[in-house]
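Missing here: one protein chain of the complex. Every other protein chain is in place.
Our next item is subunit A:
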Amino acid sequence: MSDKQKKATAYWKENVKYLFILLTIWFLVSYGAGILFKNALDSIKIGGFKLGFWFAQQGSIYVFVILIFVYVHLMNKLDKKYGYNE
């Protein structure tokens, strides 16, 4: 394997690791908090919101937005580290 290929493989591995972590959070807030554990979380109340209901109609969406911007930030750093930025 040439150096260039090694670099590309290492970059890809880190990228996939980030995806795995971010998508786990993505799954937990929507399918976890908003659906599977909704009823359990509903026993907790914050203001007028039952927590599970809040995750399903509000919280998960906020987290989605944050996730993408975290991803953008991580990838820009990663691109720089491997010299793929332009």
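Operating definition for what follows: a residue touches a chain if its C-beta (ideal position, glycine included) is under 8 Å from a C-beta of that chain, and two chains touch if they have at least 3 such contacts; residues count from 1.
Convention: contacts and distances are computed from a predicted model.
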Inset, instruction - Identify the UniProt protein name of the omitted chain, choosing among "Nitric oxide reductase subunit B", "Ferredoxin oxidoreductase", "Sodium:solute symporter family protein" or "Bacterial membrane flanked domain protein". - result: "Sodium:solute symporter family protein"
Legend entry - Positions on subunit A contacted by the hidden chain, ascending: 5, 8, 11-12, 15-16, 19, 22-23, 26, 30-31, 34-36, 38, 42, 46-50, 53-54, 56-58, 60-62, 64-65, 67-69, 71-72, 75-76, 79, 83-86
